[in-house]
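The other protein chains are all here in position, but one chain of the complex has been omitted.
Chain nomenclature is as follows: A, B and C, assigned in order of appearance, with residue numbering initiated at 1 for each chain independently.
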Amino acid sequence: MEKLLEDILEKNKILTNKGKVADYIPALKKANPEDLGICIFDIDGHVYKIGDYNKKFTIQSISKVITLMIVLKDLGEEIVFNKVGVEGTNDDFDSLYKLDMPNVDKPANPMINAGAIVTTSLIKGGSSEEKFNKFLNFLKKITSNNNLVVNKEVYLSEKETGHKNRAMAYLMKSKGLLEGDVEEILDIYFKQCSIEVDCEDLGNIALTLAADGKNLKTGKEIVSKGIARTARTIMASSGMYNGSGNFAIDVGFPAKSGVGGGILGVVPNKMGIGVYSPALDLKGNPIAAIGVLKDLSKKLDLSIY
Amino acid sequence: MEKLLEDILEKNKILTNKGKVADYIPALKKANPEDLGICIFDIDGHVYKIGDYNKKFTIQSISKVITLMIVLKDLGEEIVFNKVGVEGTNDDFDSLYKLDMPNVDKPANPMINAGAIVTTSLIKGGSSEEKFNKFLNFLKKITSNNNLVVNKEVYLSEKETGHKNRAMAYLMKSKGLLEGDVEEILDIYFKQCSIEVDCEDLGNIALTLAADGKNLKTGKEIVSKGIARTARTIMASSGMYNGSGNFAIDVGFPAKSGVGGGILGVVPNKMGIGVYSPALDLKGNPIAAIGVLKDLSKKLDLSIY
Amino acid sequence: MEKLLEDILEKNKILTNKGKVADYIPALKKANPEDLGICIFDIDGHVYKIGDYNKKFTIQSISKVITLMIVLKDLGEEIVFNKVGVEGTNDDFDSLYKLDMPNVDKPANPMINAGAIVTTSLIKGGSSEEKFNKFLNFLKKITSNNNLVVNKEVYLSEKETGHKNRAMAYLMKSKGLLEGDVEEILDIYFKQCSIEVDCEDLGNIALTLAADGKNLKTGKEIVSKGIARTARTIMASSGMYNGSGNFAIDVGFPAKSGVGGGILGVVPNKMGIGVYSPALDLKGNPIAAIGVLKDLSKKLDLSIY
Partner (left out) sequence: MEKLLEDILEKNKILTNKGKVADYIPALKKANPEDLGICIFDIDGHVYKIGDYNKKFTIQSISKVITLMIVLKDLGEEIVFNKVGVEGTNDDFDSLYKLDMPNVDKPANPMINAGAIVTTSLIKGGSSEEKFNKFLNFLKKITSNNNLVVNKEVYLSEKETGHKNRAMAYLMKSKGLLEGDVEEILDIYFKQCSIEVDCEDLGNIALTLAADGKNLKTGKEIVSKGIARTARTIMASSGMYNGSGNFAIDVGFPAKSGVGGGILGVVPNKMGIGVYSPALDLKGNPIAAIGVLKDLSKKLDLSIY
C-alpha cells in the first residue's frame, strides 16, 4: 500500500501543472500549486500518509458536508429537505438563475452554494457566535482535532468579495426560501469555509462517514447510520458540483471538494481519504487530487457502482 | 377639454376596483385604492386638473426617468449605454435570471430595476448624500417644486425589504457590471423611490420632456433636446415594463409608471400628463390611470405611432 | 432631396464593408455585399430612387409585417394577440428557451420567428396553397406589383436547413400554442420569406403603412387605419429584433428588417422607405441600410419620439 501511494503520488504530481490555484481572493493565491498530500485511514485502523499531508488549507466547500450533518441531526430529513433539494444539477456551483424561476422553490442540493447557505441558516443557536461555535465544535469532534481555527485573512476576504453568494442569499430571502438575517447567515457561512484543516482532518471526517457515523477510536456515534448514509448519497451525486457525474464514472465513491484544494473521499465501510492539491480544474475541483482518487479507485477497485 | 376629462375620470373611476394597491410594504397599503387624479399641462400653457390631483404619493419607478436624464447629462449616451442597454424586455421588472447568463453583460434597459440600479450608481458625487441631493435638486428643478421630501416610512420599509433589488445589485457587482458600494447605491435608490410627489409634479416633468427639455415658464433648458428625446424613446419601449408593448398599442405615447400609483405621460410637443391611481394591475401598473390615458389618446388622437 | 440622398448613399456605402452577407444558406451568400439601394415615396406623391434600388432580394423577415396585417384583418386584435404577444424582447430573433418555461404561453411578438410562425398558422385557407396564395396576393396588392415570385432556390434551402424554426414550431405545438400541421405551416412560412422584392416594393408597402393603410394612387383601403397603426407600433418596438431599442434612439420610426438585406421604414403620414444592403451586422440587421435611415432621420428630423 505504501508503495502504491508513492507511485500514485509521483504520477499525479505532474497533474498539478495543469490546474490553477484559486485566485478570487489574495489569500488563496498564496498556496503552492505543486503541493500534493494524501492521508488514508482504513476501517481496520491503518493509517497511510504521504506528501504534503500536514499542510494547512481552508476547508471551503467541504464544510457543506459538515453543515448538512449538523442540521440533519438537529432537524431530521423531512424538515431539512423541505428547504433544500437532493437532486444533482448540471449548473455551476454558484449559479442562481434557476432560483429566479417562478416554479423553483428550493436550491437543487446542499452541496452547491445556494443549498449550503440554506443549511447554514438552519443551524440552531441563540446568536451568530453560538451557531458558528456549534459548527466548529462539531468539526473538532469529527476530526478529533481541538486546534482548528479560522484563517482570518481568508474569512475577511471571502466576506468582502462574496457578492455572488450575497446575491443568492438575498434572492432566496426575497422569495421566502431563506429565514433569518442574511448578513448573519453569510457571516457564519464565510467563517465555516475559512477554517484551516489538513489531510488528516479530512481523513478523519471521511473515516467517520465510512464507519456509518461512528468514531472508531472512541466507539462513540457522531451521527446516526442514517445520516452518514444520506450524507454519502448526496456527496455521490453532487459532491463535485457539475463534475459529479464524471467523478462517479472515474472514481465512483462519495466525495466532496473545496476550492482550498481539499477533497474528502469516503469508501463506505472501507476507508476515509483526505487529499490536498490546491491547483484546480475549470470546474473548481482539485485536479491532482482527483487523479489520485482515480488511480486509487482503479487499483483497489473502490467504486461503489 | 374640462368636460372630456370629467367624463374620462368618471368612466375610469370604476376600474380602480379591478386593481390592488401595492402591499409589499405596509406604508404603501395605506393608499386609498379608489383615488384617481389627473393633471395636464399643454405646451401652450393651459392647465387641466381634476380628481385627486393634489394627493401625495411616492414617485417610485418614475424616478428611473429622472436618474436617466441626470446621468445622460453628466456622462453622455456612450458611457451610460455601455453600462445599461436600451432594449425592451418581456421579463418582469424585477427579473434577474438573465443577468446570471454568461453572455449577458448589462441590464436590458434603465426602466427596469436592475438598469435603474446601474444608472443610480453612475450619479456623480463625493458622498452618498451629495449624490442623493443631486437627484433631489434635479427633481425640484424639473417639477418647479421646492418642497419635495422623502417619505421616511416608505424609504425605511423599502430599504428593509428590498431583498430582490439587493440580489440584483450583488449579482451585477459580482460580474463587474456595477461599480461602487452596493449598499450605498441601494440606499440612494430606495431614497429616490420614496420621494413624495403629486399629479402636478408629474405633469411638470412630463411637460419638460414634451417641450424637448425646456422649462416653458422660465425658458431655461433642463436637459438637452437630445436627452429629452432619448428619454422619451426609452419610455416608449420600456416605460411600462413588460406591459410596454400593449400600452404602446392602446395609448401610444411615452410614459413611465410607478407602484406608488403615478404615471407620467409625455405627448411630444403637445402635452405633459400626470395621473394618479394607486390600484395596480398584475404587472404593477396603475390600472385606472392606464384607462385614463387610453381614453385621452383615443379622443385626442395622441398616439405617436 | 436628391442631393441629400446622394450624400447619404455615398457616406454609408463604406459601411457595407463592416457587415457580412447572410451565409446560412448558399443562395443568400451570392448577394453582393457592396450593394446599397434606396427608394422613398412621400405622401405627396414624390418618388426618390438611388443606387441599387431595383436589385431583387428575398423579403425574409419583412414578410412578418405582411402576415401580421393579413391575420389582423381576418381575425381582429383580440384573437391574434391571444396567440402572440406584443412586447419587445431582448432575446435573439430565433431564441426559443423562453417558450419552454412553464409560465410562458405565447411568443413575445410577431416580429420574431416564433411569433411569425404563429401568425402564419392563423392565415385562413382551405389548403396550404390557398393560404400561401392569400399571402402572395395581399403582397402583390400592397406593393402594386403583380410580378412577385418565390425564389425557389432560397425557399428549398430555407426549408432544408430551417431546423431552429422547426424546433420552435414543434415546441409550441407540444405546448398547444400552435394549431395545425407544423410542416405545412413552416412550408408557408419559408415560402413567404423567399419571395423576391426590390426597394420599390418595400417603399410601396411602407407608404401604405404611412398612409394609414390606404393605397394613395387608387385611394383604396388595403388595411384599416387601426391595423396600420398597430403594425407600425409593433414594428417600432420589435421590428429590428433585439436591436429595436437602439434603432429607436438612432432612427426613431417604425421599421422592419430582413436577412435578405431589406429594410422597410415607415414615417407616419410622411413617407415610405425601402432600403437594400445585404451586408448584415451581428444582430442580423442590414448595416448600411441602418446607416442610411439614421442619416435620413437626423437630416429630416423624422423621429416620432
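Just so we're on the same page, contacts are C-beta pairs under 8 Å (C-beta built on N, C-alpha and C of every residue); 3 or more make two chains touch, one makes a residue touch a chain.
Every value quoted in this text rests on a predicted model; they were computed, and no experiment measured them.
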Next item on the list: Would you mind listing the shown chains in contact with the chain that isn't displayed?
Entry: A, B, C
Item checked: Full-complex contact with the absent chain, from A:69, A:236 or A:259 -> A:236
Checklist line | Among C:27, C:43, C:167 or C:216, residue touching the chain not depicted | finding: C:167
Check: Out of A:14, A:79 or A:249, which touches the unshown chain?
Finding: A:249
Checklist line | Which of C:95, C:143, C:157 or C:194 contacts the chain that the document leaves out | finding: C:95
Notebook entry, point to check: Residues of subunit C in contact with the chain that isn't shown?
Noted result: 95-98, 100-101, 163-164, 166-171, 173-174, 182
Check: When the complex is taken as a whole, what residues of subunit A touch the one chain not shown?
Finding: 77, 85-90, 98, 108-109, 229-230, 232-234, 236-238, 242-246, 248-249, 252, 254, 268, 303-305
Item checked: subunit B residues that touch the omitted chain in the full complex -> 101-103
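By our rule, only the chains that are shown with their structure count from here on.
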Item checked: Distance between chain centroids, defined by C-alpha means - subunit A, subunit C (Å) -> 55
Checklist line | Inter-centroid spacing, subunit B versus subunit A (mean Cα positions, whole Å) | finding: 47
